[in-house]
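Every protein chain of the complex appears in place save one, which is left out.
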Amino acid sequence: MDASIVATASVAASSAISATASVGATDLASIISTVVPSIIASALPSIATTTAPVAETIVKVPLLYELTAAFFGGLSGATHADERRMDISGIVVLAIVNALGGGILRDVLLQNHGIAAFLNWRLLAVALAAALFGFFFSSNYRKLKRPFLYLDALSLGLFAVVGADKALSAGLNVIPAVLLGVVTSVGGGMIRDVLCSETPQIMRPGTLSASAAVLGSSLYVFLVTWANIVKPLALVASVLVTLTIRLIAVKRGWQAPMPVHLTMAPGRPWKFVRQNREAESGLPPTLAEMDETDVTEDTDS
Amino acid sequence: MDASIVATASVAASSAISATASVGATDLASIISTVVPSIIASALPSIATTTAPVAETIVKVPLLYELTAAFFGGLSGATHADERRMDISGIVVLAIVNALGGGILRDVLLQNHGIAAFLNWRLLAVALAAALFGFFFSSNYRKLKRPFLYLDALSLGLFAVVGADKALSAGLNVIPAVLLGVVTSVGGGMIRDVLCSETPQIMRPGTLSASAAVLGSSLYVFLVTWANIVKPLALVASVLVTLTIRLIAVKRGWQAPMPVHLTMAPGRPWKFVRQNREAESGLPPTLAEMDETDVTEDTDS
Partner (left out) sequence: MDASIVATASVAASSAISATASVGATDLASIISTVVPSIIASALPSIATTTAPVAETIVKVPLLYELTAAFFGGLSGATHADERRMDISGIVVLAIVNALGGGILRDVLLQNHGIAAFLNWRLLAVALAAALFGFFFSSNYRKLKRPFLYLDALSLGLFAVVGADKALSAGLNVIPAVLLGVVTSVGGGMIRDVLCSETPQIMRPGTLSASAAVLGSSLYVFLVTWANIVKPLALVASVLVTLTIRLIAVKRGWQAPMPVHLTMAPGRPWKFVRQNREAESGLPPTLAEMDETDVTEDTDS
């Protein structure tokens, strides 16, 4: 166990150094971008790969799914507001933010490509309908939360992939594209939590959903830019991976990893050992720590 | 009472369904957009209606009013910062955010139309002057709060209408236009509250101001897009309605409605009854609930 941590830490350190120096990284990227596709192309039937530029096509979530996701995202936001004893304004705000906030944030960061949530009025209308529905029935919805877990897990992957694809099509590099995919997927929940003056749920211990979105978004970007897989196939693969990880995480109670505190072993500066958390000086217990027992599993669409 | 709630709930449910299905809604809209104008046109003198495209003209708040509103918005933000024992940086930040934040947020969401608050330097200068004034005199200003209520109520309607009009002129649909009107009007106060790590005042029980802005913004959009009323007339009507509702709400202590918890009557699944809040399971008292007695009336410009 310790050995693997040490190894990963070394990789982290050297990766940090190489990235900072910014030499070699581009060479590595160019090697990957020529070798990987040829390996994959020889392993897959020719219909699964393509040499068309990434920006030429763009994958879209079917409108009916987008509307369904917006409705249940809005309903979840409305329930969230009700649990915090907000009035109808709070319910409407959190419904809109939870349903459409991630996409709006992505489009603001993309600039010049329009705010998708404003270009099709049905999206806002459905979020408002969800707010109205939640105003009357949020207490019933709460009991049905478990079934909606599957929809949430599906949306987590789908919006991450679609967001990353939109960013790639706008000409962004792979790293910003992955980031904007994740923003699309979890950004709405983050704004929702900030508006409740809470630290965003995805940043607190107890869940594993942002990490699943990062994985799905990265996989998609890798498949379409480096492996030349056709977009629909890459989408299905990435969404399935995200969905599976997310569902297993919920069933098994997986949590995203907490920071490891490595420190030099006394007398052996070349070896890093795990630090005893309690023995650390200058690290007072935080408010967050006192809340840690309250952290509950949520689907944070 | 219960009957009307049940009726509204049914409307909510059916509206949700029709919006999700997105069939019929457009037909209804097209019927409204042909029938309503002809009724209104026959009832009003011809000078009050127009057939010009909505985007052709744009209504603007006179600069002097904009500057006055920015000054008192800034002063209110500075007082807010002082009450929270912030230093001069906090006073300047909250003055700018409270005075101009709503318009800045609207312009960020509109994209490509420039940030109005940056294009005329006088707006920022006035907000800074208000911060400086508040730095010295905020304790005096606090006593004068009541008189400024009228200015706040006027601004609430005026900025909602102007924001909605700018969105319409940018080619947005009616629903996003209403939303951006409300954002212009209450967005600054929301950012201010988030920066104070508080849940935005408009989302908490105890006031009725966002709802008034929604009404004014919706009325304006309805009047100019469906009823073909000339913009100045629509502006005056919408602002007057918002102002009146807001002032009555303050005088009479009206509050925006809280969620209704409907549940199926035992044995009669076709009938919904109000749920007993205390009897609900799985709904622990929230932190917000403990603060509920502290909620005080404010004008939240």
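For reference, chains read A and B in written order, and residue numbers begin at 1 within each chain.
We adopt the following convention: contacts are C-beta pairs under 8 Å (C-beta built on N, C-alpha and C of every residue); 3 or more make two chains touch, one makes a residue touch a chain.
Note that the coordinates shown come from a computational prediction; the quantities given were computed from them, not determined experimentally.
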Which of B:67, B:99, B:156 or B:175 contacts the chain that the document leaves out: B:67
Absent-chain contact - pick from B:44, B:61, B:115 or B:273: B:115
Given B:61, B:194, B:237 or B:273, the one touching the chain that is not displayed: B:194
For subunit A, the residues touching the chain missing from this view: 5, 8-9, 12-13, 15-16, 19-20, 22, 25, 108-109, 111-112, 172-176, 179, 190, 194, 197-200, 202-206, 210-211, 255-264, 272, 275, 280, 282-283, 286, 288-289, 292
Touch residues of subunit B, complete complex, unshown partner: 63, 67-68, 71, 78, 81-91, 93-94, 96, 104, 108, 111-112, 114-115, 117-119, 121-122, 124-126, 128-130, 132-140, 142-143, 194-197
